[in-house]
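One protein chain is absent from this view; the other protein chains keep their places.
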Amino acid sequence: MGKNLAIKTIVAIGIGAAVFVILGRFASIPTVVVPNTNFNTNYAFLALMAVVFGPIAGGLIGLIGHALLDSIMWGSIWWSWVVVSALVGFFIGFAAKRINIESGEFGKKQIISFNITQAIVQIIGWGLIAPTLDILIYAEPANKVWTQGIVAGLLNIVTVAILGTILLAAYAKTRVKSGSLKAE
Amino acid sequence: MDITLQDVEYKYQINTPFEHLAIHDINISIPEGTFMALIGHTGSGKSTVLQHLNALLKPTKGKVHIGDRVIDAGKKEKNLRPIRQKVGIVFQFPEHQLFDETVEKDICFGPMNFGVSEEEAKRRARELIVEVGLPEEVLQKSPFDLSGGQMRRVAIAGVLAMEPEVLVLDEPTAGLDPRGRTEIMDMFYRLHKQKGLSTILVTHSMEDAAKYADEIVIMHRGQVKKTADPRTIFSNPEELLELGLDVPEVVKFQYSLERKMNRKIGKTCLTIDELSMALREMQVRGESL
Amino acid sequence: MSSSVISINNVSFKYEGQESFALSDVSITVKEGEWLAIVGHNGSGKSTLAKILNGLQFPQNGSVLVGDIPLSSDSVWDIRKLVGMVFQNPDNQFVGATVQDDVAFGLENNGVPHEEMLPRVKQALQHVKMIDFLDQEPHHLSGGQKQRVAIAGVIALQPKVIILDEATSMLDPLGREEVIKTVRGLKDEQGLTVISITHDLEEAAQADRIVVMNRGTVYKEGTPDEIFLLEEELIKLGLDIPFPIKMAKALREKGFEVPRNYLTDAELVNELWTLHFKM
């Protein structure tokens, strides 16, 4: 895979990770119901990038973005969740190969397919993998991490379902008429 | 609607190690119907002042009177929407704020946020798209399919659609080609005259400041250095050059001619016509011999 | 000033999926050591031309010769060493984390040995007067400073030609002046050839030669004196004319005798003085 990464993809991943950090830092919508939980808009962005640039980009944006976000916000990195962000990006990108967003078509079928994918990927990621890693790496108490994982997972699924879908639909529209987003 | 800034100070990131005093002791009064230009070099605090005009920033000291509202340092303000509607801001590179599916929806976004009906908003969009110099067909296109200059016009229409009473412009023509620049500035001037819009323009172009403004405010290191009408401001080129600012080409020309002739032509001329006329008069009076 | 560094012969280019040609049948010769200004309305093909000179796009028809190397996918890396580019947006071309890292980026790409890199980075930064900012991060620099770092990044590679694609259009007047002064200095000291794409007519007036582009073709080519004789024609093309020419025109209308056009204030002032106001 080494040499096959085009400059454009490398740059898109770098800048994508930066956007992931900024959204995570400044554009989280707190849920009123459960204190200290957020709708993380950055996962909607991650889903979009994964669909547009593919699984490798999705995985790396999740990995680098989340690791940077952690180290900027807390000074240390919570690896178990970083790994899951990477997996979520990767698998959404992987499954989205069938959506073919570049064709400009993003109708009911694609919306359903996208949302089923993201829901499955995220519930496994946040509900299963993250807690397991937490227990393994940090020796955290089990019942706590499961609840945490499932709440976070559900929130992210909802966020991606609403915002991710809107973003993808908007992106698809720009693909129909002209060749690129660039309008100079 | 009158706007007055009274002893305004603003510190970015106040009470942190990164606290930064951007402007202080600012007193500016903008009576209804004024065309005011704000000049000053990079970092002098122009944009910071602008953002006080519709309460995007609240002063850390002093008061801002906007119509009958008072934004007072330290007091919590609720419901700023009416202010935001009455004072429209066109930011630098406003095309970066476009986001909606079609040009029409994007123009309607502002007014509809302020409770205008969809129908009325669409009517305004149709009217304004022509006003900013684009064909009506553009309304149904995606804003991202337009050229940079066209996007700029759409974004401007989006601000005008809120029907503000005061229009604030932060370098609205940066990056355009000469023709685009003149067209857009002429449009703002027309609106100012026709609708009596108060207009506050931040610009690096001394030509524009001289051509359009009734009053010029010079900012320097976060303070107001001088406030006066264009002729007064530009009749002292040395002072401006000292502040790292320019003067209009005509003024510069007159200045070097005067130095060459070693005498004054009379008043400071702000347009080519004025200057050539003054020179003609001088010649007729036989001062040239 | 005689031999040519770049010659473009009958070049045509069309972007993929686009109907019209962005460039059609363009031929231009750039002489060694000259300052060539390219002007033209938005979308006239200036940036496309610049990209072709640097091998970022390949023409569908025609040929490009840099020095004596014909542009091809094999020679493109050598050509990029000879032809450096500075782009419009200062933020979107700064690659390194600090000033010195950014200047070194081009050297690293070209496999310059470490020991050689250190002096070359320092020298380049000295030339653009940014040596005191070695460890600064880009977001602490002004637009003009970032553009000067970009220029340092280009000259560190010791190119023959530097292309400025509207490199000053996002800067304030002071920043603009800094950048132009820097490039002028480099041109004089090192015999660099400069191709400057610009909307700024005052800047174009200072060039040795001007090429006016219109809808993908070369509309006219000549010295500033020749080009600004076009007056009204230029305005029709969406361009402008420099102040001294406008002033001379107004004076003529008022009945002054101004025999020819001048490109600088000083010349016109002198002329007026000698012809009309000398006592």
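The first chain written gets the first letter, and so on, giving A, B and C; residue counts start at 1 in each chain.
One rule holds for everything that comes next: a residue touches a chain if its C-beta (ideal position, glycine included) is under 8 Å from a C-beta of that chain, and two chains touch if they have at least 3 such contacts.
In this section, contacts and distances are computed from a predicted model.
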Record-based protein name (UniProt) of the chain missing from this complex, from "Na(+)/H(+) antiporter subunit A", "NADH-quinone oxidoreductase subunit", "Energy-coupling factor transporter transmembrane protein EcfT" or "Sarcosine oxidase subunit gamma": "Energy-coupling factor transporter transmembrane protein EcfT"
Visible contact partners (per top-of-document touch definition) of the missing chain: A, B, C
From C:Met117, C:Leu174, C:Leu229 or C:Val258, residue that would touch the chain that is not displayed: C:Met117
Of A:Val21, A:Val51, A:Ile157 or A:Ala172, the residue in touch with the unshown chain: A:Val21
Per the touch definition above, residue among C:Thr98, C:Gln123, C:Gln136 or C:Gln158 touching the missing chain: C:Thr98
Those residues of chain C which, in the complete complex, touch the missing chain: 51, 54, 56, 77, 80-81, 84-85, 87, 89, 91-98, 100-101, 104-114, 117, 121, 137-139, 153-154, 157
Absent chain, residues of chain A that touch it: 1-3, 5, 7-8, 10-19, 21-23, 25-27, 29, 31-32, 39, 41, 44-45, 48, 60, 64-65, 68, 71-77, 138-141, 144, 162-163, 166-167, 170-171, 180-182
Where the missing chain touches chain B, by residue: 13, 16, 18, 51, 54, 56, 81, 84-85, 88-89, 91, 94, 96-100, 109-110, 113-114, 144, 158-159, 162
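The definition used in the following text is that only the chains that are shown with their structure count from here on.
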Pair joined by the larger number of C-beta contacts - B-C, A-B: B-C
Inter-centroid spacing, chain C versus chain A (mean Cα positions, whole Å): 42
Where chain C touches two or more other chains, by residue: none
Shared-contact residues (touching 2 or more other chains) in chain B: 147-148
Partner chain A, residues of chain B touching it in the complex: 101, 142, 144-148, 151
List of chain A residues in touch with chain B within their complex: 170, 173-174, 177-178, 181, 183-184
Complex interface listing, chain B residues touching chain C: 41-43, 147-149, 174-175, 177-180, 204, 244, 246, 249-250, 252-253, 256-257, 260-261, 272-273, 275-277, 279-280, 282-283, 287-289
